[in-house]
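Of the protein chains in this complex, all but one are displayed in their positions.
The block that comes next holds chain A.
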Amino acid sequence: METKSRTLEITILSAEDLRTGNTPVKKNAFVVVSIDAFNSKETKIDGEGGSYPSWNDKLVMEMPVQTRFITLQVKYCKGSSSGGEKLVGVARIPVTDFIGGYSPETCLQYLSYRLRDAKGLKNGIINVSLRLKEPLRDCSSQAASAGGIGLGIPIDGPTDFGVVTGIPICSAYPPNAFFR
């Protein structure tokens, strides 16, 4: 019987170049990590970092085996109370980037992702480190790299099994606005 979920330790390290509109974010940025709609956690708020906040906040979450993405949302608080948050940008980590990739899953991996705002424009970078607490039960790394689907040993290196990251196109903007 396969285990239903695995423990993910994800440390949100820092983010770079966050903006709202065209102005840099001033303060109080934080990150919401969601595995699905009911399973999410938040980091502490960084009051000082401005548009280059750093948190170094470690979150431990249970990740069901069939998860495909982990979503990171960077937000900031406008006032001193926690009401009034605004979304700065979103990044989606495909699970295949750290399971079945080059590094063993229980090894600490450092990953960075491009953040895109609600309109799909580039808005900074987020840096995280993560590892899975337990190895897959039948421990060979080759079995793990096949994603447990039983497709056998990949010949040419790990391949992405059809995970595509889509970026929404907003019709109000000319096409070259996406390549800032």
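By definition in this document, contacts are C-beta pairs under 8 Å (C-beta built on N, C-alpha and C of every residue); 3 or more make two chains touch, one makes a residue touch a chain; residues count from 1.
Here is the rule we use: contacts and distances are computed from a predicted model.
A.B. asks: Can you pick, from "DNA polymerase epsilon subunit 4", "Histidine-containing phosphotransfer protein", "Nuclear transport factor 2" or "Protein BONZAI 1-like", the UniProt name of the chain not shown?
C.D. replies: When "DNA polymerase epsilon subunit 4", "Histidine-containing phosphotransfer protein", "Nuclear transport factor 2" or "Protein BONZAI 1-like" are compared with UniProt, the left-out chain turns out to be "Protein BONZAI 1-like".
A.B. asks: Which listed residue (A:32, A:65, A:87 or A:111) would be found touching the missing chain in the intact complex?
C.D. replies: Residue touching the chain left out of view: A:111.
A.B. asks: Need a quick check: the contact residues on chain A for the chain that isn't drawn.
C.D. replies: 91-92, 94, 97, 101-104, 107-114, 116, 125, 127, 141, 156-157, 160, 163-165, 167
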